[in-house]
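Quick one: the structure is below, and I'll ask about it shortly.
Other chains of the complex are left out, but the ones given are in their true place.
Think of it as A, B and C in the order they're written, each chain with its own count starting at 1.
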Amino acid sequence: MLLDAKLPPSFILRQILPDVAVLLIISVIFQVLKVFVGPYLPPIPLSLPSILGGSISLLLAFTLSQSYDRWWEARKVWGAIVNDSRTLLLQVRSFVKADHLTPALLRGLAYRQMAWCYGLGEALRGQDPMATLVRYLPAQELAYAGQHANKPLALLALHTQQIKTLYEQEAINPFQQVQLDATLVRLCDAMGRAERIKSTVFPTNYRRLVHFLIYLFLGTLSLSLVEINGLWELPILLMFAVTFFLVERTARYMQDPFSDLPTDTPVTAIARTVEINLRQLLEEDEVPAPLPAEAFYLM
Amino acid sequence: MLLDAKLPPSFILRQILPDVAVLLIISVIFQVLKVFVGPYLPPIPLSLPSILGGSISLLLAFTLSQSYDRWWEARKVWGAIVNDSRTLLLQVRSFVKADHLTPALLRGLAYRQMAWCYGLGEALRGQDPMATLVRYLPAQELAYAGQHANKPLALLALHTQQIKTLYEQEAINPFQQVQLDATLVRLCDAMGRAERIKSTVFPTNYRRLVHFLIYLFLGTLSLSLVEINGLWELPILLMFAVTFFLVERTARYMQDPFSDLPTDTPVTAIARTVEINLRQLLEEDEVPAPLPAEAFYLM
Amino acid sequence: MLLDAKLPPSFILRQILPDVAVLLIISVIFQVLKVFVGPYLPPIPLSLPSILGGSISLLLAFTLSQSYDRWWEARKVWGAIVNDSRTLLLQVRSFVKADHLTPALLRGLAYRQMAWCYGLGEALRGQDPMATLVRYLPAQELAYAGQHANKPLALLALHTQQIKTLYEQEAINPFQQVQLDATLVRLCDAMGRAERIKSTVFPTNYRRLVHFLIYLFLGTLSLSLVEINGLWELPILLMFAVTFFLVERTARYMQDPFSDLPTDTPVTAIARTVEINLRQLLEEDEVPAPLPAEAFYLM
């Protein structure tokens, strides 16, 4: 979602092809019916599809609006993850006493945080994050995470464990422990919010209702146009079908932003941004380049 | 709500059957009237139902929007419950001093939290949660909860009591007590928000107004079509009736997400997710499987 | 607002009767004019009222949406009051040292909180809360509250005073004082938010504009129909008038949720819920029954 890249129009059109095809077949059937049983077809004044078209436009506008909100909320959650990842490292650097603040400590925490970001992104997309975690975690932590169904939760548990150890060693004072804990609470919250968006399907009933109504509208329109326009009805209907199905499809793509599709929230690119920021704060020399935009983005 | 399961169309249609039937009867009456008193029926230009249809579409769109917001807020509340349940256990593990942090302590707290989740879900659906609580609570706590009208509130009181005891035993320091208390405040808040959604009916007056207007619109449309389409009016009207009643019904299902219907927020499945997460954090070996999606979900 | 009770339709219709009557008179005047000066009346194509009807539907939808938001915000504020009332008692029970935590202390605080809830509700409705306060407050506190114009604010001042005393007696530590203070800040905030909704009239100008436009629309429609439908114009216009005035009226009822009308936010019933919860937390034996729903609710 980070690039305004050109998307081959063929890709979009392919998505709505089946629906458009079904509709054209219906339309051809009406043409044939007209030839054979013309006088018995019901007269459909254009006002009827017009009323239906108005209602369906409103439903589509509402759907688009809610879909956009889900997509934007997903993006906000990942924005918050960027912020709290940076905050976590800045806080540990700022809070831990000088004699405990070893590069190893900072590095361990920062790498676990990078692992958490990549791992959460992959878990949301239904992939196994273990292959990625191995690049950032020591063997022992990797083994611990491997036992958990929810890997990012396991990493958060390791974070809290480390904060606890720092407190027991008196490397941080009680207030600082609580403040660091508040940052972890926010990360736990962001994780839960992303999982909620992932696991809550947009009301299926509603989705199918809208789909059904678009067919109803286009069918009525077709019947209405058959009488007026003859064969010209086909291109006109095609145009309407493309319009409404495209809008519906665009909404659907935004509803599920963690589906391992090119239209997802770019979780990997965001995790990479976190990695770059944290590595620079660690003052590492080798910092990876920002992730090149994947192939293309639908929206 | 966790599965995109197929819903038998018959189920949905059965819900709107009575309304559609009433409307067809009205429509037939108009047909009969036309035969006998045709010339005395008022001429209704199609613009009139068109204006009404536009207004009703807007009202339905607004209703859908508010209904969706209620449904989504209910889902957010339960998402917050997942987050704070995890946070509570992580915080206790992180805060309590090593010599007080017995497995029994953690287990007791975690099981009480699971009981709270299941119990809140059942209380919201108007069921008696005691049968479920008995599987998670020791006898003494069960007895205490049994005395309260509001069982989840009683469990929260037990949580605060335990935090107090930990503080008195100096197992946690004052800051940690306050931070744990903040987590309990959030849980208390989530409980209250779910109860609010449950106990606040969507404005009844408004609901009935919309229902009445759909009838008004379809009646006017029927009268208008009788003159143009003759008997063809019946299937056309049927189509409009199904459309508008379906949208209304879809909105109504989302308005009350804790009604013990297949369209509810899946509180039991979410409580099960909490149980799985907490048991894994307790490092238990036996973790129950995620709840299979109940029969089917309407939306 | 807690019951889905049946509302006698006569009640609703009586509200819009004057407006509908005025409109029918206008309509009759047009009928008479038509008889005498018919050829000089302007021809109004139905498209003109159609455009106006579309605009007014949009304005009404916007009004409904904002009214609903006010109504829902009012409900949220009172939901937050329930939560924070419970939290306050749980916190005091949890924070105060065992030797200071007398039943009298808890009871005093809980009863003052109940008084605050009932008193705030009555103050919002413009009633004098002193008659209710006398049932919950000791004489001294009652006298203090009596001197204040804003009784609930006086009770909050007494709360803070008691917290201060507890701190000076070292019954709570500094962190606990601050945490209790945060709960009082939230209660003060909820009070202010309810007062804001109460004291901020929905833009009067806007209200009257919508009212004027409905008349304009119906007048134009009447003129337009007079030519087409003759006397049938009257029932058709009646139907449109009822529709639009009902929607407007429904919106208006939700705009001012603290007006001592059956459509109000049920502040007394909510205060009763708080009373039941607090009394059970005090482990009192006699707990009042939930408040039966008042007469009926408009929405």
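Rule of thumb we're sticking to: a residue touches a chain if its C-beta (ideal position, glycine included) is under 8 Å from a C-beta of that chain, and two chains touch if they have at least 3 such contacts.
None of these values were measured; they are calculated from a predicted model.
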All chains share one sequence here; work out the copy total for the full complex from the 3 shown. 5
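Methods note: only the chains that are shown with their structure count from here on.
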Grab the C-alpha centre of each chain and report whichever is closest to the global C-alpha centre. B
On a C-alpha centroid basis, what's the spacing between subunit B and subunit C, in Å? 24
Between subunit A and subunit C, the Cα-mean centres are separated in Å by 38
Quick check: what residues of subunit B touch more than one other chain, meaning two or more? 47, 50, 54, 58, 61, 65, 174-175, 178
Given the complex, residues on subunit A that touch subunit B span 42-45, 47-48, 50-52, 54-55, 58-59, 61-62, 65-66, 147-150, 153-154, 156-157, 160-161, 163-164, 168, 174-175, 177-178, 181-182, 184-185, 188-189, 191-193, 195-196, 199-201, 203-206, 209, 213, 216, 220
In the complex with subunit B, residue positions of subunit C that touch it: 1-5, 7, 12, 46-47, 49-50, 53-54, 57-58, 60-61, 64-65, 68, 71, 75-76, 79-80, 82-83, 86-87, 90-91, 93-95, 98, 173-176, 178-179, 183, 228-229, 232, 235-236, 239-240, 243-244, 246-247, 250, 253-254, 263, 276-277, 280-281, 283, 287, 297-299
